[in-house]
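Shown here: the complex without one of its protein chains, the others still in place.
Let's turn to chain A:
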Amino acid sequence: MINGIWLAMIVIGFVFAAVNGRMDEFTAAVFDGAKSGVTVSFGLISVLVFWMGMMRVAEDAGLLRKIARLLGPVVGFLFPDVPKGHPAIGYILSNMSANLLGLGNAATPMGIKAMQELQTLNPDKETATPAMCTLLALNTASITLIPATLIAIRLNFGSAEPAGIVGTTLAATAVATLAAIAADRLFRRLTLLRRPPKPPAIRPGDSARGGPALPHSSMKG
């Protein structure tokens, strides 16, 4: 699906640019987009480096395992196929709590760590597992308790009640999250029905080295 959307956006963009006589803007947009892709990635370096360092400390201290045991049942319901006590659960929980607190910057590294842990459970390294899809669903619905950025912007423009959006945001985010969980469940069920569970592709002799080189293989801790 992502292949189709990506191609469609570029082709449709090109056709519209040609028809509207905006070829110059089209070309400029290509390099603009590429540049912001690199800028955003570099902007993420500081945050990712800091929080992943912090998360390693928390992990080594046994904090993540503790949280995982405490909130296990919730995650157990949402992620039935992740074994109890697996390190992924700790990261998933940290990711969820950071999102709740509106710490988007801290949520991303934890989400990525969770993904990397879920990847260790994945028999087909290029296809997302249902658990990965659930993690994404939770993140795109972005359960938020305190929309800090928005409150700051509203304050900046002289709002009489900058935090007046907390209630509506909470309500909307709750509805979106429930919808995401429901949709995720439905799709999960549908995929299971469509293709009967095939035997895992890993054979005893297969190590992680067996597959095509993954971009992250060099940085797996």
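Note that in this section a residue touches a chain if its C-beta (ideal position, glycine included) is under 8 Å from a C-beta of that chain, and two chains touch if they have at least 3 such contacts; residues count from 1.
Everything below uses one rule, namely that contacts and distances are computed from a predicted model.
**Q** What name does the UniProt record list for the absent chain among "PTS system IIB component", "Protease modulator HflK", "Spore maturation protein" or "Carbohydrate ABC transporter membrane protein 2 (CUT1 family)"?
**A** Result for the unshown chain: "Spore maturation protein".
**Q** Among A:Ala68, A:Val82 or A:Met115, single out the residue that touches the unshown chain.
**A** Candidates A:Ala68, A:Val82 or A:Met115; residue touching the omitted chain: A:Met115.
**Q** For review purposes, identify every residue of chain A that touches the missing chain, sorted by number.
**A** 1-2, 5-6, 9-10, 12-17, 20, 22, 25-26, 28-30, 32-34, 36-38, 40-42, 44-45, 47-63, 108-109, 111-113, 115-116, 118-119, 125-128, 130, 132-133, 135-137, 139-142, 144, 147, 149-150, 153-154, 157-162, 164-165, 167-169, 171-173, 175-177, 179-180, 183-184, 187, 190-191, 214-216, 218-219, 221
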